[in-house]
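Complex shown without one protein chain; remaining protein chains in place.
Right, subunit A next:
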Amino acid sequence: MKPREIRLSTTPTAEDIAALRLGDIVYLDGLMYTAREGVYMRALEEKANIPMELPSESAANFHCSPAATIRPDGSFNMGAVTATASFRFAKWLPEWMAKTGAKLIIGKGGMTSRDYKQYFVPNGAVYLTTVGYGTGALLGRGVDNVEAVHWHEELGLAQAMWVLKCNRMGPFIVASDLEGNCLFERENERIAQNLDRLYEGTKPAVLKRYGETDDRSDELI
């Protein structure tokens, strides 16, 4: 069965979001901004004013640093666009969502169903994952132009807040829904059923490591 394809605005309505199902393929239109640890720390911990009207301009937060450069004349050279792994940003996301009204969190690898249930669902937000990973050239084609780059002097190009105008940018895959279900956990559960058989015949290493046991008094052997 071929997955469904959907075009979605980066300022989606509640109905748009409610209609999304795990595994749907999404293409985005409208403004999207990149924000990762640098932006979160600056906006939330250092309380800097966010230089955009959120969520009216955009409700789509992309965990991304583009392969891009600012030319000496101030214009932009936007190459490939790929996400970075999102689970590292869980500590900032609840406050970020509350502050900015983000409805689409876009990145790599998704979050846990616990994250989805705790603060995605109450905020009416879902997670879209990039594909591959690394369909950077395809996603780059979906960027009509760079509207602005904020905080690049303070944070560097990779951590700056890039504002991208998207035109059928994609593909992305819907990885959470409004019940807090997680696409990756669903897949992991299916795969896990096979793992015991796979490991059959192997035994744990003769010298264990902390992390494989949470008991720090464990002799590790």
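Everything that follows uses one rule, which is that a residue touches a chain if its C-beta (ideal position, glycine included) is under 8 Å from a C-beta of that chain, and two chains touch if they have at least 3 such contacts; residues count from 1.
Here, contacts and distances are computed from a predicted model.
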item	value
Chain not displayed: protein name in its UniProt record ("Fumarase subunit alpha", "(2Fe-2S)-binding protein", "ABC transporter permease" or "Nitrogenase component 1 type Oxidoreductase")	"Fumarase subunit alpha"
Candidate in contact with the missing chain, chosen from A:S65, A:T100, A:S113 or A:S176	A:S65
Absent chain, residues of subunit A that touch it	1-3, 23, 25, 38, 64-69, 77, 79-85, 87, 108-110, 129, 131-141, 156-159, 171, 173, 184, 187-188, 190-191, 194-195, 198-199, 201-207, 209
